[in-house]
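The complex appears here without one of its protein chains, the remainder shown in place.
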Amino acid sequence: MAASMDIVIQKYFAENSEEAAKELAKDLNKNSDRFLAFIEQLESHLTSTDNVTRGRATQFIGDVLELLPVAFLTTEQTEVVARFLLAKLCDTHSVQPHALKSLAVLTNRCKLLPNGLPEDICRTIFREIQNQTLSHSDRRSTYSIFQNLLGYSNKAVEQMGGDFVIGFIQQMDAEKDPRNLLICFNIAHYVSSRMPLGPFTEEMFEVLGCYFPIDFVPSPNDPQCISKEELVSGLRKCLAATADFAEYSLPLFLEKMTSDLQEARKEAMLTLIACAPVYRGRLTAYLGSLTSTLKREILMNISNDLVSAARQCIQAVYSAISPDELVENSMNDTLSASIVELYQDSVKYFDGSDTKKSCLAFSMFTSVAAASAKAFCVVTPLVLPSLLSHCSQSSQVSDQLLYMKELKDLVSLIQQFNSYKDVVQVIKDNHNALLELYETKLNQTDNIDLQLKSIEGITLLTSPSLCDAIDKAQVFATTLLQKSLHITDPLLRKSVLSSLHNLVLQSPSLGPDIVKSLTQACDSGAAINLVFDTLVQVVVNKDLFQIVNEFLLQRLSEVKTEDVSDALERIKSLARLFVQMKSDEQCVGLFLHTTVLQLLQSSVASTLQWTDASRECCALYMTEMRNFFKTLSQYLEKSDIISMWNRLTQLMLESNTTNIGIVGDFPTLKPLQPTSPWQHTRLITLLEGFITGGDIQAMVDHRETIFESMFILSQECEDSFTRASACRCLAVIFNKAPIGGEIHWLLEPLLERLRQALSPDRPLMNRLRALNTWLWLTKASECRGHSATSILSSYLFALLDDSELGPDVATGLAMIVQDMDDVFSPALRSNVTPLYKQRFFSLNIRTLLEGYERNKATGRQEHFLTAISSVTSYLPLQVLKPHLAKLVPMLLLGLKQDNSSLSNTLTLVSSAILHATEEVTPSVDELTNQLLDLAHTHKAMKVRILSLQCLESMTSLPVHKISPLQTKVVSNLARSLDDKKRLVRKQAVSARCAWISLGKSKK
Amino acid sequence: MGGLDNANPVVFQATKERSVLPEEEDDSIVDKFDSREIFDLIRVINDPEHPLTLEELNVVEESKVKVDDNANTVHIYFTPTIPHCSMATLIGLSIRVKLLRSLPSRFKVDIEITPGTHDSEIAVNKQLADKERVAAALENSHLLDVVNQCLS
C-alpha cells in the first residue's frame, strides 16, 4: 500500500500531476485515515531543499483535497493539515502561493474549522503575505480564503473586528484584476454591512471609492470575461453597504455628477439611487447641493437616459429623507424646507416662455412628489396652480398636450398614496379646478389626444378614494354621459365608456338616474346607436339589466316594416347586453325567458307584415336576428342550448308557436318548405344563426332532418336570401358535425344529387344553385380538412372547363380562401384547421396553371386565369412566394384581361412588387407599360388607382433596374395628374413624386 | 447656418384628411379641381427650418388658394412666419416645385407672398414668377436636395 502511494507521489512529481492526484484521491476516498499517511509519505518532498519541490508538494495536498468530498477530513486532521500549511506560508516566497492555494481548497472543503484556526489563518496571511506582489491567480487564492472563512466561520472572523478590516483592506488595496475585484467587492460588502468599520471607515471607503465610477472594457478575446455591469453593481453594493460611507461618498458623487462625462454623471446618480435608502438622514447635509445638481441635469435635457436617471435620483433622495409617518401640518422640517427651496429656485421656469423647460421642471416636481406622501403634500399645492393654468392657457395644442401629460403624471400619484388622508385632501382641494379644466378641454377642442388626456384625468378623479360623495360622482357621471352621446372616435369612446362603467360599478345608486337620462336623450333626438351603446355599458347589475332590457325591448314587438333601423339597433344592443351580463346567472335566466322569447315572437309575428316592397328591410331585420341568435348560442350553457334548440326546431318543423309564448291561433308556418312564402322561409336564418354560434353536440334532435331540409331549400327555394342562409347552415353543420357522425353518411348521396343538378343538360339556374351549394360545402370541408375535401375541390376545378359555369366557378373559388369569421371561426366552435387556405393553394395551384396551358386554344383559359387571380388575391404573399416565378407572368396576362378580378390582380401585383422583387424585376418593362396604360385609359377609377399604386410601389425595386424608365414614367404619369377623378389624381401625384425622387430618399 | 429665424413658432392644428364624398367614388362624374385639392398638395410641405408643415405654421391656408379649373389658373398667397424670414423664397420655391410635379401642365400657377407680410415681398414675388430662375435653381443639386427634403 505504502509502496503504491509512493509510486503515485513519484508520478505526481515526475510526469502527470493531474492523473496522479486523481489516482490518489480515489485511493484515499476509501479510507480517510490514510490522509495523514499521505502527508507523511510526502515528507521528503515537503522538506526538500529544493524550493520548487517543496512548493509542488505543498500544492499536492490542495490538489488532492480538491478531489475529495466536502468535509472529508475530520476536525483534527483539518487542524493538522491547516497548521502545516500555515507553516508553509512562512516559507520562502516561492512556496507561499502553493500554500495559499492549498489553504483556499482546505477552507472551501472543510467547513468546520477548529476554534482559533480561522483567526490564525487570517493573522498569518496578514503577517506573511504581501498580496499585491503575487500574481493575480495567487491573489485570488488569498481572497478565496477570506471569502470561505466569511462563509463558514463568519463568527470567528467578525470577532477579529478592526484587525480583520484593516488586514483585508491592506490585502485588497490596489487590486487591478477584474475577477479578483469582484470577489473583493463581495467581501468588502459583507464586511462593511456586517462589521463595525470604526476607525477604518475612511480607509475602507478609500480602497473602494478609488474605483468609482468603474472604468473597464472587457477584453474581446476573453469570452468568459467579467462584464462591466457586474463590477458596477458589485461596487454599487459596497458603497451602499453602510450609511457611514455617506460623508465620504456624497462629495464624490457630487463631484462626478458635475463632471463633463455623461457616463460618470449617470453612474453617480444610479449609485446614489442605490445608496439613498441606506444613507437616509446622512443625506441632509448635502441636500441642497444634490437637489440643485439634479435639477440642473434634468433641465439640461441632454438625453432621456440622463433625465430619467436624475428624476429617479431626486425621488430616491427625497424618499430617503422623508419621515416614515406623515407628520401633519409641519412645514418646518428638512424635507419641506428643501422642497420649498427647490421650488423657489425653479419658479422662473414656470412662466411658460419655454414649454420644454417648464415641462421638465414640472416633471422634476412630479418625481419629488412621488418620493413620499409627505413630499406629495408639499409639492402639489406649490406647483399645481401654475400647471393648471398652463394647461388651460397655452395657446398651442402641442404645448397643452405636454402640460396635460405632466398634470396627469402628478395626479396619477394619488393611486400610489390613496391610503393617506392628507394626500387625498390635497387633490380634493383642487378637485373643482381639475374637473373644470378637464371638462373645458373635452368640450372646447376637437383634438383627440387632448380629449383622451382629459378622460384619463377624469377617470383618475373618479377613483373611489377621491370620489367618496355621491354628489361628486353625479357630477362626473353627467359629464361623461354628455360626452358619450357625442363622441364617435373609437378610442376616445372606449375610454369614456369604461370610465363611466367603473363609476357606476363604484356607485351603483347612480345607475337608475343615468339610465333614465339616457332614455330621455333617446326621445330628444340623440343618435340612438350612441345612446344604446352607452346604455349597455352602464349595466353593472341585475336591476340595471332589467331596466335596460325592458327599454330596449320596447317597440320591438311591432316591427315598422318600412324602416327597421331602430329595430336593428335595439336587437344589436340586446345582443351586447347579453354578452355584458353573460356571467350573471340570474340575468341570463331573465334574458332567456323574456328577451329571447319576445324576439322570437316578434320575428314570427313579422312574417305576416313583410310585403314585397319591404323585402330589403326584412333581409336586414332577419340578418340582425341571425346575429343575435349566433351571439346567444355562442355564450349559452349546454342545457340552455338544448332547450332553445328544441324550441327552435319545434317552431320550424311543427309550427309550434305556443311554445314560444304566442297566445291563441297563429297561421301555420312551414319555414322549411321551399314552396312556402319567402316571409316564412326566411325564419330559417334564426336557426342558422343559432347553429353557427353554438356547440352542435347540444343540438341533436332532428339535426339530420334539418340538414336535409336546408339542402332542399338551397336548391329549390325561390328566395335568394333563404337559399344563402340555407347554404351557410348546411356548411356550418357539415363543418361542425362530429367525426363519424351521421351527417357524413348523408354527404355522399347529397353530392350525387348535386352532381346531377350540375350536369350540362340541366337549366342554368339549377346548375348555379347547385354550384353555390357545392362551393359552400367545399369551403366547410377545406376549413376542417375533411377527407372529402379533395373530391369536392377537384370537381370544382373540373367545372372550370365548363363554358357555361366556368366564369362563376372561377370567381367563386375566391370564397374558399377568404376569411369568413362570421361563419367559421374557432370562437364559434367551428373546425378550422390552421393554414387551410395555404394548403388549398399549394395543392391546387399546379392544376390551375396546367389548366391554363391546356386551354390556351379553347378560349377557356380565361376561366383559369380568373381562378388564379381569385385565389391568389386573398392569400398572404409568403405562401405565394415559391410560386411567384410562375405566377408573375400569369398576373401580367391577367392585367390584360378586363374582368372583375382585375383589381384583385393589381392588388397582388402591388404586393408582389414589394415582396417578390426578384421575380418581378425581369418583367419590369412590360409591367410598366401595362400599368401606365391602365392608369391612363381604364374606365374604372378603382383600376386606375390600383395601377398607380403599383407604379408607386415599383419605386422600391432596385434603382438600377428602374432608373432607365424614370423619364418615361414621369412624363406619362403627367397625364394622370389631369384625371377626371380626384382620387385618381391624388394617387397619381403620389406615384409621380415617388418616381421623381427615385433614389434620392436613400441618401 | 446660424440659429433659426423664428425659434419658437406658433403651431396651428392640421386639417383632417379630406373625407371622400359619394360623388367622388362615382366614375361618371368629373371632379373639378378645387382649392381644397390644391391646398392638400401644399399643406403637407415641410418647413425648411422646423419639423412642422406649412399648414401647421399657417404659412398656407385654404382660403388663400384660388383655383379656376376652366381658366386653368391657380393663385396662391403664402404667409412667411415672420416679416424678415430668410426662407420665404425657399418656401415659395418648394410650393412651386410641388405643384410643378403634381398639377396638370395646363395650369398657370402664380405664387405670391400675402401682401404686407414680408419685408422683401416684391423681390421674392418677382423671383418666384421668373420661370427661368426657377428652372436654373432646380438644376442646382444642393438646392434641389433642400427642396426635396421639404417635399418628402
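By written order: A and B. Residues from 1 in each chain.
Operating definition for what follows: a residue touches a chain if its C-beta (ideal position, glycine included) is under 8 Å from a C-beta of that chain, and two chains touch if they have at least 3 such contacts.
Convention: contacts and distances are computed from a predicted model.
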| item | value |
| --- | --- |
| From "H(+)-transporting V0 sector ATPase subunit c", "Ribonuclease H2 subunit C", "Probable cytosolic iron-sulfur protein assembly protein CIAO1 homolog" or "Cytochrome b-c1 complex subunit 7", the hidden chain's UniProt protein name | "Probable cytosolic iron-sulfur protein assembly protein CIAO1 homolog" |
| Visible chains in contact with the missing one | B |
| Full-complex contact with the absent chain, from B:26, B:130 or B:145 | B:130 |
| Sole residue of B:32, B:84 or B:106 that reaches the chain not shown, by the stated touch rule | B:106 |
| Hidden partner interface residues of subunit B, rising order | 105-106, 108, 126, 129-133, 135-136, 139 |
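Methods note: only the chains that are shown with their structure count from here on.
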| item | value |
| --- | --- |
| Averaged-CA centre spacing for the pair subunit B and subunit A, given as whole angstrom | 42 |
| Subunit A-facing residues of subunit B, complex | 8, 10-11, 13, 20, 24-25, 27, 30-31, 37, 40-41, 101-106, 145, 148, 151-152 |
| Residue ranges of subunit A in contact with subunit B within the complex | 354, 395-398, 447, 939-941, 974, 977-978, 980-983, 985-986, 989, 992-993, 996-997, 1000-1001, 1003 |
